[in-house]
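Encoded as structure tokens, the structure appears first; notes follow it.
All protein chains but one are shown at their positions in the complex.
A and B are the chain letters, set down in written order, and residue numbers restart from 1 in every chain.
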Amino acid sequence: MTRSLSGRALRYSACAIVASSALALSACSSGGGGANAGPKNNQAQAQQSEKKYSTTKVGTAADSNGPATPVPGAKNGGVLQTYEESDIGHYDPGQIYTANAQDIVSLFERGLTGYKMSNDGTKFTVVGDLATDPGTASNGDKTWTFHLKSGLKWQDGTPITATDIKWSFERLFDSGETNGPTYMQQWLSNTTGAGFRKFYPGPYKGKSLPDSVLSAPDNSTIVFNFKTPHADLPYTLAMPGYGAVEKAKDTKAKYDQMPVSDGPYQIKSHSLDKELVLEKNPNWDPKLDPIRHQYLDGYDIHYGHSTQDTTQRLEDQTGANAKAVSLGNPVDPNSADKVLTTPSIAKYTVQGYEPFNGTITYNMTRLKDYQVRKALSIAMPIKQILTAAGGASAGDLAGNYFSPTMAGWKQTDPYGKLKKPNGDPATAKAMLTKLHKTGMKVTLAYENTPAMQNAAAAIQTTLKQAGVNVQLKDIPRSTYFTQIDVVPNQYDMYMADWGADWPNGDTVIPPLFDGRQIATGANNTAHLNDPYVNKQIDKINAMTDVNQSQTAWQNLGEYILEKDLPGIPTYNWTQVQLYGKDVGGVVYNNVLAMLDPTRLFLK
Amino acid sequence: MLRFLIRRALGALVVLILISAITYGLFWAVPRDPAMLSCGRDCTASALKIIHHNLGTDEPIYLQYWHYMVGIFAGRHFPVGNCPAPCLGYSFDESTPVWPIITGRLPVTISLAIGGSVVFLIVGVGLGMIAAARRGKLIDKVATTLSMFMYSMQIYFLGPIALAILVYGLHLFNNPAYVPFTENPWGWFVGLLIPWAVLATIFVGAYTRMTRSLLIEQFQEEHVKMARAKGMSTPFVFFRYAWRGALSMIITQFGMDFSSLLGGAIITEYTFSLQGLGAFSVEATDKSDLPSIMGIMLFGAALIVIFNAAIDACYAVIDPRVRLN
Partner (left out) sequence: MINKPPADPNSDTGTSVGTMPDEEGEAQGPVARESLSPGKLAWRRFRRDRTGMLSLYIVLAFFLAALLAPVVSMLYGKNPYTQYGVNENLLNSFGYPLKPNGGISGQFWFGLEPPYGKDVFTELFYGMRTSIGIGVALTILIIITSVVLGLLAGYLGGWVDYVVMRVADLLMAFPQQLFFIAFIPVLSALFFSPRVQTPTWFRVTILIVVMWFLSWMAVARILRSAVLSMREREFVEAAKLSGASTWRIIRKEILPNMTTPIVVQGTLLLPTMVSAEAGLSFLGVGVQQPTPDWGRMFQTGAAVYQSDITYMVFPTVTMIVFVIAFNLLGDSVRDALDPKSAR
């Protein structure tokens, strides 16, 4: 996935195919293996909060029963004020993909499965949310059956049926649904890219998906039939982009602004870009929800607050500011120094890893010579790139392509970047001189924000010392990703980042490095096409032992970094968040990469 | 009189049509594709085509413009949603028509403009009057220096400093926030006090200077001097003659300042996280949300044109000579 405009997670990724069995998956735990295994926290970090890791596994039917485990010390009542950067714009589940949107809608939209988080935030279990369990696979992971819990109701009191669920997936094929994830559409239609739109035009003109693809044999059963195995389905369905929609109330564009709730809260009022007011949903039954709580009477979500604004408010900790949070805004990178080194403020921070790993990606169609890429990599000042983003608060320097949130993560550093994070232009210059490449012109595309401007200028300055003439091309934020996606394009390097949609190596290596996926709009922006890598990808995808495949992905990632070098890793993203001191139940949710919204209460 | 008004209204209409045409032309002459933005990562030519069709951007530019203009009066129907009149376009980014976004944000902007204007009119004009009346005295020097200092201030400097001191330092105020006047008049007042003060600062400086020199100039006019020579009391002369002469200029200037404030005080809204038109225009340009930018541009221009026309009309009522011009 790549980021959204505001620098938050925007989960757009190509589909990742896993051929492991459901049984093996349920044993699959991923993550950094607890804080001990993680990299050393940066020296300036506060005493009070640590960058949090987590592990994820698929749960059982018993895990899927409500109510959710109570939060210690939780109290009922009160309305929480939250301040967010910008309106998520879309509320239709089918349009939800960014982290901010996923976080907020999880208060009032539910899907067949979901992530249940332990109270300390270190363990995630994929459980049945509307469904009784995380799904039953048959026919070699090609057929998946889900049963709805009985007694589920929409906010208007009508029961949630399998017809609604079927409808929720059918409508994703409509041409108006362009912002959400496309895994399910592609899997159900067995197509790639946007081919699913030709397969089926959506249900609004009266045509339904055939039962051979998706069927609702009775009121509470839903059956998915795929042409290929999809062992990852419980994870996929846990994406809020696959939330349920009430068929009878579906008004297309209007529904986008006023969805019908099946969660603990419902929308009371929404004024675009200003405020979203949530109140309790009387028809939500805590016994049927293993994930969410209803401690608060409501949420008052204010939009349009910059990170600078929220940081100031929450540092203040007096009056109304003590009773507020920002679900999504990190601490303003420019204030992180003050926040994390002042104990009285640092006390009210939580932090953790995000699934993102940043790279300077090389366009291998243009930079064909490995030795040149190596010289550029050795000169690259990765520490200054991190500093521009906010230094210690924004991440840890990376040695390879995997974030510590990934399964089987271990630190490697084949190019010695961690030892010389400011780059080694002298060595690079010597290499380039040997290649007769000094004075070469290289174009770097970057997203035009103050931070990225800084980083780009730093790269230009350092690479100049290595005898490389870097041409900076600023691209407006709104079109950055669509421009570097174009094949072929004119840039030699781009600043990019990638995060998995779920913490397995198969959501990183295949989308980024599969040579058969080079196309405009796809994510192999380095245009790496190494037959060995392609073969390995197929081989690992066919593995049934997840532990084995985790190691294999990690090894393949190392091979690519050492032998192909399609990009030099810069840093692994982390996030620091402040909260008001009177707010309880504050936990950083590694899956949403934001504060977990469903467990907050007022002290 | 009626003829004057009609002529003025027609003139305003022509200006607006020209502005819309220029803006529309400039936007769509630029080679960037708004459809790409809502196409997502897996964008293909066919997906792009669908979006173009949904946005109505698959037509030649003059037809698009024609539909746009017709839409303002008759409303439009896009495949993605309805856009009732007055339709200033459909924001594919927000998936709503632009008009409700603008009207939704207008109260914030209007509140900011009205409050700020009251502050700078009272303080600025007041200071200017005092300075003029006590010309050359200490108070004049203080007022002049102060106004010069204020005039040289920058909102993006003053705003954060005001917040740091008044809100986070001394805790005299809560964070500035917009509360609808109809819901809670006191909250509205308190919430906007700091933004008003900051917004007004630069205007105060300018209005003090302007009022002062206008009045002094008036004092030197023959009829004012005459009145004084006749032995009329100073306050009487001040208000009856000098003030009257200065007023028209102040009103003209105020009309322009106010109308452009209604178009959105960009830096102030940005600094205080107020969700008015100014903040929206920054957001929209950030996202390259062309229909929204186009909508605000036209709306802002309309405000300026209408306000200026209204002020002209007022003059025409007050002073018949204007009509001949």
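Convention: contacts are C-beta pairs under 8 Å (C-beta built on N, C-alpha and C of every residue); 3 or more make two chains touch, one makes a residue touch a chain.
Bear in mind the structure is a predicted one, so any value in this text is a computation, not a measurement.
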Partners of the unshown chain among those that are drawn: A, B
Sole contact to the chain not displayed, among B:M69, B:A85 or B:V282: B:V282
Selected residue (touches chain absent from view) among B:V224, B:M297 or B:A316: B:M297
Of A:A194, A:M239, A:V260 or A:A392, the one touching the omitted chain in the full complex: A:A392
Among B:F4, B:Y65 or B:Y151, residue touching the chain not depicted: B:Y151
Where the missing chain touches subunit B, by residue: 15-16, 18-19, 26, 30-32, 148-149, 151-157, 160-161, 164, 199, 202-203, 206-207, 209-210, 213-214, 216-217, 220, 249, 252-253, 256-257, 260-261, 263-268, 270, 281-282, 285, 293, 296-297, 300-301, 304-305, 308
Hidden partner chain, residues of subunit A it touches: 42-44, 308, 311-312, 332-338, 340, 381, 383-384, 387-388, 390-393, 422, 441, 443, 445, 448, 450, 453-454, 456-458, 460-461, 471-476, 489-491
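Going forward, only the chains that are shown with their structure count from here on.
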Chain centre separation in whole Å, for subunit B relative to subunit A (CA means): 40
Partner subunit A, residues of subunit B touching it in the complex: 32, 36-44, 46-47, 50-51, 54, 79-82, 93-96, 100-101, 104-105, 163-164, 167-168, 171, 174-175, 273-275, 279-280, 283, 286-289
Footprint of subunit B on subunit A - complex, ascending: 2, 5, 12-14, 86-87, 89-90, 175-176, 178-179, 182, 193-194, 197-198, 252-254, 256-257, 271-274, 303-306, 309, 312-313, 315-316, 318-321, 476-479, 481-482, 485, 520-523
